[in-house]
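Encoded as structure tokens, here's the structure I'll be asking about.
Removed: one protein chain of the complex. Kept in place: all other protein chains.
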Amino acid sequence: MSEILLQIDGREVTAKEGMTILEAAQQAGIFIPTLCHHEKLDAYGACRICTVEIEKRGWTQYVAACLYPVEKDLVVRTRSEKVDQIRKMLLDLMLAHAPESQSLKDLAQAYGANKDRFEKEPNFCILCGLCVRYCAEVKKKNAVAFVGRGVRREISFIPEIASKECWNCKECFPLCPTSYLQAAYFLIEGLAFPPMVPSEE
Amino acid sequence: MTRISSPDALERIRQEILARRDPEKPCISVCAGTGCLASGANDVIAAFEAEIEKQGLKTKVYTKGTGCPGFCERGPVVVIYPEEICYLQVKPEDVSEIVTETIKGKRVVERLLYVDPVTGEKAIHESDIPFYKYQVRNIIGNNIKIDSKSIEDYLAIGGYSALAKALFKMRPEQVLEEVKRSNLRGRGGGGFPAGRKWEESRNAPGDIKYVIVNADEGDPGAFMDRAILEGNPHSILEGLIIGGYAVGSHEGYIYVRQEYPLAVENVLIAIRQAEAYGFLGKDILGSSFDFTVKVHRGAGAFVSGESSALMTAIEGKVGEPRPKYIHTAVKGLWERPSVLNNVETWANVPLIINKGAEWFSQFGAEGSKGTKIFSLVGKINNTGLVEVPMGISLREIINKVGGGIPGGKRFKAVQTGGPSGGCIPEELLDLKVDFDELTKAGSMMGSGGMIVMDEDTCMVDVARYFLNFLSDESCGKCVPCREGIRQMLKILTNISKGKGREGDIELLEELSVTAQDASLCALGKSAPNPVLSTIRYFRDEYEAHIRDKRCPAYVCKDMVSYYIDPEKCQACMICLQKCPAEAIEGGKKKIHVIDQEKCTRCKTCFEVCPPRFGAVKRVSGETVPPPIPEERRMIVRE
Partner (left out) sequence: MMEVAMDTNKIDEIINKHQNEASSLIQILLEIQRENHWLPKEALQRVSQRLNVPLSRIQHIVTFYKAFSLIPRGRHEIHICMGTACHVRGAPRVLDTVQDLIGIKPGETDMDLKFSLETVNCLGCCALGPVMEVDGKYHGKIEPAEIEGVLKNYD
């Protein structure tokens, strides 16, 4: 695979064809914040916290670093007034759901985000999808899924599958940035798991 | 039916079809599009068939249900050929008179003709009616001439001759070149040059490529694609097969939204007919080019009309958009090169191939060649579909073709581009309608929806309406769109309930910027447009809502109250009886009073109170006067 030369934050960076800006940056030791990204999972592009400013043929654009493929002579800025504004607003929005999340609180400090800017939202899931994707791509069990659309989108455990698979796995639990996952699991376990009959298993 | 195996055979069959038809024989064409069917067109068609039978004219008159010609406000529409006499709002009761007077007596039934609301002049022929006169009906003009379920009708008007020309007289590269030279831009909203997209796919690596028709038409208020697909499905098939030939694709998909059952039905019939006649399948017309097409139905999601989402839906997955850093023309359906174009874009292809890129470019404006079909709806006299050359002004469309605003109301704004577009105010009515002008003004042409609004429309409510739509239709995957829309909707809902606060407008603008810059797909990026354009041109309305708790258009229910002026009320009982909430007290000689607790602000009383009394009043931003005491409510008439 051929080498690609691009510029990130004023530095010349060498990357391989097919890499994303995020991968190239990480390889060069340049930090870009992420939330929904995980090295074992396909890039998802939902949280948009990794948004960076790029310049291409005279045009300035904002793209998700975890998905955008590197290009020759691309100019990338991981911080700028606009980028910081975007990240701050994204954090303000997510904090309305999960003000106590440590990952959000850490980032909030760096960008001056305010957990009280928006009224509290009842659901403290930020829909990063780490749980759903881990269960689908790594464990291949599909015990937890997205349901719904738009503002009513949620995660939901599938009781028929979760009741059989989750009890000795729970590898998704530490991935959740807000701990909503654990709450959702115990709720569904109490409400919807079929009763255990001694002759089963 | 034996498959047609050569272009010569096709021409022979076409001549045979034409020879069997007598152009002088009267033909009663009744629009059988969804709109007219909803107005009872089926009963009209049945009535004609029965009457023709009764009067012994069965062999002397053709009757057919046709595609939609666009004048939906006045449906059911009937056109009598060969004279082209056009009758409007025809009911089954009118049928016997039409047959006796017009078919047999060659006389016109005056009362069913179009009457100009200003001059009072009547128009006899379809082409005299102002609604049609100012249009250039290259595409939609064919609809009234064909029975949508008949391939012979399509062949009779020259159908599939473009396909024969492309397959036998042009190489694929030449077809591609012709489409490029025509400067045909996508009609679905993006406006991307079709030729360039086709070329990108043609040059992309891979043997298997796809061509796709986007008939998901989700913009509320837009139904152009429905009319074309229902009315003339073969024209789309022809365009698609030609596109497949040019790009190097042998498999096509037509994605139709499930809310259009008639379009699905007619396109499936057309495909079966095309297969039987040899326009689809192996060795089309003996050219050795193979092509098949499948129909895929939508399941009720606006976002699945986005090109990458649509392809994901065809793959059997949830129709969510994918990031488009790599074009779908290169990696689309199943990661293969895929050309996706809108229904209207495909409909233009046979015309371009038959008549040439030069012919096509004579219509339209620089940068926006050809004609465009718009759905002109809302507060407008002539609601329907209009096909006009691009570059025409908004004022011309609304006044000349649309006939202006009904009820003597004042024009306020025209909304274009659907949920991704914005509102254009009166000052800008001379803007030319094309891909670029409207974008500069903060809207966009979009797929062609044009919703006219008058003084009774609240622009804050319009912004709230679109955001409410998007909050449900967004796929919900990315934060800037989902959460941005969630918060913007909250703010707008509060404003419309009289709970707006200083700083709301600025917060809406900030949320808008984040959604525009950081969203994953075009839905999120364009979601703020309705909000931003209404703030830009109607800021005073926002400020009235926020500062004065007043809705100038009297729409936002929580800020509007109705009451009956005791000086003017004549106790006629009309509003009392019509009130759906039974909120009006009173009697035959007793002045009516609205119970503010029960009133749902449905506006019925305001609309039904006889104009000569004008007793029902509305207020916003103030309280209603207390009702007069019981004793003073009896009307004493001398």
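Labels A and B are assigned to the chains in the order they are written; within every chain, residues are numbered from 1.
We adopt the following convention: a contact is a pair of C-beta atoms (placed from the backbone, for glycine too) under 8 Å apart; a residue touches a chain by one contact, two chains touch by 3 or more.
Since we're looking at a predicted model, the values are computed, not measured.
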Absent-chain contact - pick from B:Ile17, B:Ile269, B:Val318 or B:Ala365: B:Val318
Per the touch definition above, residue among A:Ala28, A:Ile158 or A:Leu175 touching the missing chain: A:Ile158
Residue touching the undisplayed chain, where the options are B:Ser29, B:Ser235, B:Thr383 or B:Asn399: B:Thr383
Option touching the unshown chain, where B:Ile129, B:Ala162 or B:Ala222 are the choices: B:Ala222
Touching residues (missing chain, whole complex) on chain A: 132, 136, 142-149, 156, 158, 160-161
For chain B, the residues touching the chain missing from this view: 34-35, 38-39, 72-73, 75, 217-223, 226, 258-260, 296-302, 304, 313-319, 375, 377-379, 383-384, 415, 418, 449, 451, 453, 457, 462, 465-466, 469, 473, 475, 578-581, 600, 602-604
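Operating definition for what follows: only the chains that are shown with their structure count from here on.
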Centroid distance [mean C-alpha coordinates] between chain B and chain A, Å: 39
Residues of chain B touching chain A in the complex: 301, 303, 318, 323, 325-326, 470-480, 482-487, 489-490, 510-511, 513-514, 517-520
Contact footprint of chain B on chain A as seen in their complex: 45-48, 51, 62-64, 67-69, 82, 85-86, 89-90, 93-94, 96, 118-119, 121, 126-127, 129, 146, 148-153
